[in-house]
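Note that this complex is displayed minus one protein chain, with the remaining chains in position.
Entry: subunit A
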Amino acid sequence: MFLSRINRSKLLKYLVTISSISKSKHPHCGIGSEHLQVSNNLRCNNFSLSSCVLEQNNSKAMFQEYYTAVLTEVHSNERLKAVTNFQHLSDPILKERALKKWIFIEAVNAYLAKNGENRRGYVEFIYDALEQMKPLEVHRDLDCYKALISIFPKGMMIPQNVWQHAFSHYPKQQDCMVEILEQLEHFGVIPDTKVQDAIEEIFGTMNNPMRKYRRIYYMTRKFQNRNPYKLPYDLPVDPIQLAVLALRKMAVDLENELKVWKVSRDENSKEKLFIASAQSPLQREMIHTHPESKPIYVEGGYRVWLRDIPQTYFVMRTDTDPSIFVRPTEEEELENLFDFDTIFDSEKPKQLALKPNVHQQEEGTILGMCITETSCKDSLISWIRCLQEANPRLESIPIVFSLATPSKQALVLRSEGMQPSQQSTNSPDPS
């Protein structure tokens, strides 16, 4: 503020360099995930300039080359095809994932085999591989991380004297290892002691990667069960199971009942689409006593996330009578103080009448939830029809649909190669 322009810019530059140095020395303290997101593009955490220059070469394509090479091998070679058939897995998606993991690890092995002891630029290779893990969907697989760790040469980077211990010995390599561990932690993978052994063989016992590892190992193991809505490590592939997981997470009522119906799209098609619906006996009772004059709204297109998979759910809602939220004012309370009207005195004691139950909120009373395979209006109409079995009143109560689905849904195009999955632009589609 009191600084002149020139001084301010110098100060800023100074601050930037300080922060970059501090980041490079302790890149893994605290900030974690956002740091990774930012630094993926910046690569500011390298100590020496030479590495920055290298990045502008095509070294980025290194891992991708190996990967495509192995991929074409697999497609052409009959023997490899038989090996990668994975007959014990029935679901094609699971087979694909297993194939990708196999190719990933084979690509790493191919790199090691090709380059032997003189593995120049393995740090760039690893960075590239790390970037490719998410698109290839192997980012949660500990074996792949272990494969990457095995690329580091063993024994040569262990500090031998006091000075090497004092200053980060082989800082670029240590940073690379820390990046691996950071990505591992970001995606919620819990490492095991073999990783620790590997780090010890590579860098010794007192170094940044070891510190990072030990913190990950301690913290993630301590907190792995803290999530009350814990999802299984590998999310199921079957959309019905995903829908059930999501509804179970969202349902508040302890007596909630989940039902899955399979409905055919129209009379002709044989294909059956699923509708997963959650409703509790309390909600059924509320529908039973619902007046026919008030409409029930089916509102929708809300999104709930199961780790990184979105589910679209719809809610059947009605307006709540605001009088149940009215608390007696202080004067009223003082007047009726200790005027107990208990269950032993009269049939309908005043105190018991008006407590709102768990579904009655000020915005509305929730009467049911569902997730359908195609989140379109027809599926919701089928849902209502399925519900009429247990809630016959639904036939006579007017139902209003007000949907805003997040459009043509995130269609994940599965293509061979390295292109990340495409998502169509979200345009709200009120229908």
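Methods note: a residue touches a chain if its C-beta (ideal position, glycine included) is under 8 Å from a C-beta of that chain, and two chains touch if they have at least 3 such contacts; residues count from 1.
By our rule, contacts and distances are computed from a predicted model.
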item: Protein that the absent chain corresponds to, by UniProt name, given "Metaxin", "histidine--tRNA ligase", "Annexin D4" or "Acyl-CoA dehydrogenase"; value: "Acyl-CoA dehydrogenase"
item: Residue among A:Ser90, A:Asn268 or A:Ser346 that touches the chain left out of view; value: A:Ser346
item: Given A:Glu333, A:Glu362 or A:Asp378, the one touching the chain that is not displayed; value: A:Glu333
item: Among A:Asp143, A:Asp192 or A:Asp238, the residue in touch with the chain that has been omitted; value: A:Asp192
item: Positions on subunit A where the hidden chain makes contact; value: 190, 192, 220-221, 224-225, 254, 330, 333-334, 336-340, 342-344, 346-348, 351
